[in-house]
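Below is one structure, written out as structure tokens; comments come after it.
Of the protein chains in this complex, all but one are displayed in their positions.
And then chain A:
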């Protein structure tokens, strides 16, 4: 399957699956570990990938949330993410996709401008999260946040859907971002 569709499979009972896409393998693994350590009533499954499309040989459950991880220090990660975005169906972007940017802390090493990722998130109308994944505490906080988002996107939270979460997150965005 070359394009990921959000609702083409039936959900597993009490299972929520997140797909982390990014070129920074070590960081993704650490983030995955932090997420799995989180206390959560649903069963979490974390899949990691360097890029899309995913090989269709493996049977995998329905993916509830895709997080594209971009490292501001490497243009390669941005390019890979941009290529992978083509393999995601448009309906995914109704709240089930999020962008996570790392490396914003060390301004001198950044080769990608902040505005580039902000524009990217704005084009795909998906939330943009900033987190320095190398620092343990920030990573743990972000893992917590991602777990909550994942639960909502998997439909495990009654009354809140991925779309309503999306509009909630949009409101709290800095208004100046909307002028880009």
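The rule we apply is simple: a residue touches a chain if its C-beta (ideal position, glycine included) is under 8 Å from a C-beta of that chain, and two chains touch if they have at least 3 such contacts; residues count from 1.
Methods note: contacts and distances are computed from a predicted model.
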Protein name as given in UniProt for the chain not displayed, "AP-3 complex subunit beta", "Translin-associated protein X", "GPI-anchor transamidase component GPAA1" or "Centromere protein H": "Centromere protein H"
Of A:4, A:46, A:81 or A:100, the residue in touch with the unshown chain: A:46
Sole residue of A:54, A:78 or A:120 that reaches the chain not shown, by the stated touch rule: A:54
Touch list for chain A against the chain that is not drawn: 7, 11, 13-14, 29, 32-33, 35-50, 54-55, 58, 60, 91, 125, 154-159, 161-162, 164, 167, 170
